[in-house]
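All protein chains but one are shown in place.
Right, chain A next:
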Amino acid sequence: MFPELNNLLNTTPDRAEQGKLTLLCDANTDGSFLVHHFLSFYLKANCKVCFVALIQSFSHYNIVGQKLGVSLTVARECGQLVFLEGLKSSVDVFFRAQAEPHPLQFLREANAENLQPLYEFVREALKPVDDGEAAWRCPVLLVDDLSVLLSLGMGAVAVLDFIHYCRATVCWERKGNIVALVHDSGDTEDEENNILLNGLSHQSHLILRAEGLATGFCRDVHGQLRILWRTPSQPTTQRDQSLTYQYKIQDKSVSFFAKGMSPAVL
């Protein structure tokens, strides 16, 4: 969790909002630091987190999480974190026929229609426990990232349906949050990705967009972050609020500053 980003978003772990869909997207740069931020933020906020990690291994997130002050192994052991490790499970699913439906079953199928097994997995993971134990604050679904599902053979509509089902269950029924990362392919004509991105942008309450600088690589400013607050359900005559900051990623934190106000320049 980056304290400066919390200030920009005007939240703290104690006052986390509920029932929101947050969309993270990156264009021409790597936006995974946002995923690490939200993962540690919600773990510190005492929420139950289901993390569908399709792109990196568990120990990668664990090591970065330790730099940010959370231990994923402890969280997983005590039940706060349910971790689906895509890379490792894909090997199991692909080479050995599974007895029961596996969340990544579509890897084996030639024409997988939908992501229902994955949705069932998420629903099962974020089921509320009602045996009087330490109740977690609210369920959170974190997906890193959705563009990989397109590369693995799912259509954009199937992924949008999956998010829709998850929203109905997690956001509306259980008053939780969803955070998902989508890559913006920019000018390469990835139509499926654009459909997915546009569809999700219209449904999100908060969009965080990390972009590379238009002028190219810079050692002191790694990119630009655009924050957009939306109210998707109500038609509103006032504008959605939007802010733009530039950032520099350091070893254990990310520092944000107004455009042109990088400490290296001043």
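The rule we apply is simple: contacts are C-beta pairs under 8 Å (C-beta built on N, C-alpha and C of every residue); 3 or more make two chains touch, one makes a residue touch a chain; residues count from 1.
By definition in this document, contacts and distances are computed from a predicted model.
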Omitted chain per UniProt, picking from "Large ribosomal subunit protein mL44", "Elongator complex protein 4", "Tryptophan--tRNA ligase, cytoplasmic" or "Nuclear pore complex protein Nup85", is "Elongator complex protein 4"
Out of A:Leu23, A:Val148 or A:Ile207, the sole contact with the unshown chain comes from A:Val148
Sole touch to the unshown chain from A:Glu17, A:Asp30 or A:Glu120: residue A:Asp30
Where chain A meets the left-out chain, the residues are 30, 32-33, 36, 57-60, 63-64, 67, 71, 73, 85-91, 94-95, 107-111, 147-148, 150-153, 183, 185, 188-193, 216-217, 219, 249-252, 254
